[in-house]
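Here the complex is missing a single protein chain, while all its other protein chains stay put.
As written, the chain order gives the labels A and B, with residue 1 at the start of each chain.
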Amino acid sequence: MLITFLSDFGTKDEWVSSCKGIIKSIAEQSEIIDITHDIESFNVVVGAMILSRASSNYKPCVHLAIVDPGVGTRRDPIAIETETGHIFVGPDNGLLTLAAENFGIKNVVKITNEKVFNKPVSTTFHARDIFAPAAAYLSLGKPLSYLGEVRDKNTIKTLAISFASFKQKVLEAQVIEVDKFGSLRLNIQKEEFQRYIKPAQSVHLKSKYFETSAPYVEAFGDIKAGEIGLIIDSSDLATIFVNRANASTKLGLKTGSKITVAF
Amino acid sequence: MLITFLSDFGTKDEWVSSCKGIIKSIAEQSEIIDITHDIESFNVVVGAMILSRASSNYKPCVHLAIVDPGVGTRRDPIAIETETGHIFVGPDNGLLTLAAENFGIKNVVKITNEKVFNKPVSTTFHARDIFAPAAAYLSLGKPLSYLGEVRDKNTIKTLAISFASFKQKVLEAQVIEVDKFGSLRLNIQKEEFQRYIKPAQSVHLKSKYFETSAPYVEAFGDIKAGEIGLIIDSSDLATIFVNRANASTKLGLKTGSKITVAF
Partner (left out) sequence: MLITFLSDFGTKDEWVSSCKGIIKSIAEQSEIIDITHDIESFNVVVGAMILSRASSNYKPCVHLAIVDPGVGTRRDPIAIETETGHIFVGPDNGLLTLAAENFGIKNVVKITNEKVFNKPVSTTFHARDIFAPAAAYLSLGKPLSYLGEVRDKNTIKTLAISFASFKQKVLEAQVIEVDKFGSLRLNIQKEEFQRYIKPAQSVHLKSKYFETSAPYVEAFGDIKAGEIGLIIDSSDLATIFVNRANASTKLGLKTGSKITVAF
């Protein structure tokens, strides 16, 4: 069975390939597809959002995900089986929950079976020593129960991602991700945004550095190169972009920046 | 059948893996090999050159390529079949043409068959919703005609890449790519360069920042560490390099910089 792999390990060190070596040693036939390893170091929230968006494009398979600032301390290594057959493996710090809830959480286990581990288990690299082999055994068809004891599914950690709402006609938003093109993803969900604003209407944007009006468009190319627009992209979040340019650089905004959206 | 994949998506977002998830859902057995996803955002010309150079090292297979500033606007999604059996899938903005012409263009279709699409088709992510599934069906052996209606192959977009020529003994060149080592690829094709200059001969280089003579060599190690040379590397373009160092940093030149080459 396919294994997807997400982490904040980057690709300059050997860590990702060390995990893959362990997986391949156990499950020679299992294919591994990287989601990304460039999650900002320790940023569990962005990791959770990206895992959630990526996994929705896969048929049932195993998703190995590691953003684990608490490695080697008391936080359970877990595996979550969903109603659809997708299985998530990683630390119990909220990283997996958002994605797993999309599919409906069915069972959760704490990974405790030492026969699964790559031994001796280090205190710094559970990805290689616990999570990767667990994912490998699952990809071979081993049941969740092989990995360890059942956990109450209502006790796994969830993340509090605070999405913003319009109050009157004004919304105090925050940039929660800057994508590769420099577009600025805001903490405004599609439904909230579209409740008030229709395509081709304009909104008023105001930050510390600039004030402007910008149209809500459906395609990046609906505005001229260099112009500012708002779009609901594949993240299902309201996103500020500059056509054929980098909105983050151009507007001086980055992750965490505050911006007021009004209509 | 193998699918290669090139884009300007970067690897920090989930987009590349979302496309791969869709491909794997349709064509479980098809292997996907990344060419690169680090094409400069929206830079169709560099994407086309890299696709052209990479694809020449593959046996007939499907090449999925997306650098698509016009996503969601009027530019056709196309697939090009070549005389050699290589198939290219991507937007009709010139990205595919250079590579496809290397192999000889045989047939072109506009991708219109809705049975191919990942629905609902978004306006921001045709890579996932149109191009990736089209590539997946082709990798399963579906004929080009399955994807949609025939396009006149003489109407697909081509890029005007302006290569420079020597006038008298002088050539006004431009840096068109800076590679990972910092070497500076010029818009001078191998044939033009070698018509006038033989290995071990020196050329005179002059930019805004420096003036120097540099030997035309055949191996990077033919000059001492820290020295400047010219080489025809695997790009078949004249390339300025500094042995064991970064020419871009050392000489203060980058993509778009002008430099005079004389002999």
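What we mean here is this: a residue touches a chain if its C-beta (ideal position, glycine included) is under 8 Å from a C-beta of that chain, and two chains touch if they have at least 3 such contacts.
All values reported here derive from a predicted model rather than from experimental measurement.
> Determine which one of A:Ile35, A:Met49 or A:Val71 touches the chain that has been left out.
A:Val71
> Have a look at B:Phe117, B:Phe163 or B:Phe181 and name the one touching the chain we're not showing.
Of these options, the touching residue for the absent chain is B:Phe181.
> Would you indicate which residue among A:Ser18, A:Ser56 or A:Asn113 is in contact with the undisplayed chain?
Within the whole complex, the residue contacting the unshown chain is A:Ser18.
> What does the interface between chain A and the hidden chain look like in terms of residue numbers?
8-22, 24-25, 32, 41-42, 69-73, 122-125, 128
> Taking the full complex into account, what residues of chain B touch the chain not shown?
2, 4, 11, 33-39, 50-51, 53-55, 57-59, 179-182, 218-222, 231-234, 243-244, 246
One rule holds for everything that comes next: only the chains that are shown with their structure count from here on.
> Could you report, rounded to a multiple of 5°, the rotation needed to superpose chain A's C-alpha atoms on chain B?
For the C-alpha superposition of chain A onto chain B, the angle is 120 degrees.
> Whole-Å distance, chain A centre to chain B centre, using C-alpha means?
From the centre of chain A to the centre of chain B is 30 Å.
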